[in-house]
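Following: one structure in C-alpha cells, then a few remarks.
With one protein chain held back, the other chains of the complex are shown just where they sit.
Coming up: chain A.
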Amino acid sequence: MTSLPPSANKSASINASLHTVAARSPFNWRFLGGLTVTFLVFATIFLVLFVIVNAAQSLPSNQSAMSANIWHLLRMSSIQAGLSVFFALTVGAIAAVALYRLHFKGKCIALALMSAGLVLPTIIVAFGLLAVWGRAGWIRTTASTLFDQNLNFSIYGLVGILMAHTLLNGSFAARLFYDRLSSTPVTKLKLGRSLNLTPMARFLYLEWPALKPAIPGLAATIFLMCFTSFALVLLLGGGPANATFEVAIFEAVRLDFDLNRAALLAASQLVFCLIIIVPAANWNTKSMLISEASLQNIWPATDREKYVLAFLLVLLTLYYLTPLFAIIQRAISPALIRFLAEEKFLSALRASLTIASVSASLTLILAILLATARAELKQAEKLGTARFPRLFRLILGTPIFAYMAMPAMVLGLGFFLITRHLGLPTQTVGLWVLILANALLALPLANAALTPAYEKSANRYGKLSQSLNMSGWQRFRFIEWPLSRREAGYVFALGFTFSLGDVGVIALFGTDEFSTLPWLMYRALGSYRTNDAALVAGILLALVIFSFWALPYLFRIKRRA
C-alpha cells in the first residue's frame, strides 16, 4: 500500500475537520437547551392563559359596559404609550448625540447615571417627581418663596405619566443610542471630518444611519413597557380617565374582588400585546454593551454646536437628577435610624433581597441558555446547515418578549386564580410567582446584553472549537463564559435591581406578613405615611444604585482555567 505524503495527510485531516464542521447539526443539546426554555415559558403562558380565559367566560351580564371600558382602556393606554415613545426616543436621541459629541470630565459618571435609569424602580420615580413637581414640591415652593407666584399646574394625569415615562425610558433610549453611536467606525469619523460635514450633515449621514436600525425594536419595547405601566399610572394617573389595563386589573382584584372582570381585562391586554410582540420577536437585537472603542475625540463639537448641546444636556440632566435628589433629601432624617431597626422593614428587606437574588440567578441562566441556542443557530446558518432558521429565530425570540405579552399583573392574576382554585397558601405561591415574573421581566434586556457576546464568540471560535471537538460544556467554560463574564455580571445586576424595585405581582400577593420594600412603600403612601414612604424610597434608591454598581464586580474575579 502506498502511503500518502505528509502534506496529503495534513490536507486529508483538514478536509475531515471541515467536513465535521460543515456536517454539524444545529440540533445539539446547546440548541435544545434554548428550545426547552422556550417550551417552558410557552407552557407557563398557556397555563395562565387557560385559567384566565376560563374565568373570563363566566362573565356577568353587563357586557356592553365592560366592552366600552376595554375600548377606553385600549385608547388611553395606546395614546399615553405612543406619546411616551415619541418623547423618550426624542429625548434619548438628543442626550446620546450630545454626550457623543461633547467631551468633558465626568462623562463616565453621566453614562453610568443613564444606565442606572434602566433599573430605577418606577414607584421611586413617581415619588421623586411628586417631590419636585407636586403640590408641595420643589418647583412650587421655590416659585412661591422667590417670586411669590402660585403655579397652577397638576402633575396628576397624562402629563405626569408622560413625564415619568420620558424620564425612565429616555435614559434607557439614550444609553442604547449612545452605544450605537460609539460603534461608528473611526475611519467613518475621519472621513466625515475631512469632508467638513456640518453638524446637521454629520447627524444625517453618520449618526442617523447608526440610530435608525435600533428604533423599531426600541420603540416596540418602550411602547409595551408604557402600555403595561402600573405603578406610575397608579400613583400619577389621577383616576380612571388615564388608567391602563394593569391598573384596571389591580383594581378589579384588590378593590372590587371581581375576578371575572380582571380575567377579561387580562385576556384583552394579552391579545393587544401579542399583536405587537409577534412581529417584534423577529427583529434583531443589537448589543447594548459591546461596542468598538472609537476615538471619539477625533471629531469634537465645534464652538456654537458645543454650547447648544451642552445647554440641552444640562437641562436633561437636571430633569433626570432632581427627583432623585429630592428623594435623598427627604430620606435623610433622624427617623431613618429608628426605621432601619423596625421589624416590618427588616422583614421586607429580607424578602426583597431573597427574591432579587433568586430571580437574578434565574434570569442569567435563562439568558445564557437562550443566547447559546441563538449562537448555535447563527453558526449553523453560517455553515449552511440550519433548517428553518427564520422559524427557529422567531421561536427562540418569543420568550424574550414573553413578559411584555404577559406582564406581571396578568401573570400574577393567572397564578392568583390557580392558587385559589387549588387552595394553596397565597404567600408561598406568591414568592415563586414574584421570582418567575421578575426573571421574565429582565429577560429582554438580559438577552440584548448576552446574545451578541455569544454570537461574537461563535463567529470567532465556532469553527475552531468544533474542529477541536470541544464539548458544549468545554466551550461554555473555556470560551463563552470568560468572554461574556462582563455581560453576565451586567445581566445579574439588571435582574437583581429590576426585581428589587418591582411593584407588580406583589400588588396582588402582598399582605401584612408578606411584603417587599416597594410594597411597603406603596402601603405607606396609601395610608398617607409619606415620611415612612420617603425613608423606604431613599433606602431602595441607595440599594438599587449600589447593587447595580457593585454586583458586576463579582463576575470580574478571574479564576485559573
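Here are a few things to note about the model shown:
Keep this in mind: a contact is a pair of C-beta atoms (placed from the backbone, for glycine too) under 8 Å apart; a residue touches a chain by one contact, two chains touch by 3 or more; residues count from 1.
Here is the rule we go by: contacts and distances are computed from a predicted model.
Hidden chain, UniProt protein name from the list "histidine kinase", "Alanine or glycine:cation symporter, AGCS family", "Fructose-specific phosphotransferase system IIA component" or "ATP-binding cassette domain-containing protein": "ATP-binding cassette domain-containing protein".
Note that of A:86, A:138, A:205 or A:549, the residue touching the chain absent from this view is A:205. Across A:298, A:365 or A:391, the residue that sits in touch with the chain not pictured is A:298.
Although one chain is not displayed, its contacts with chain A can still be listed: residues 185, 187-188, 190-191, 193-197, 201, 205-206, 209, 295, 298-299.
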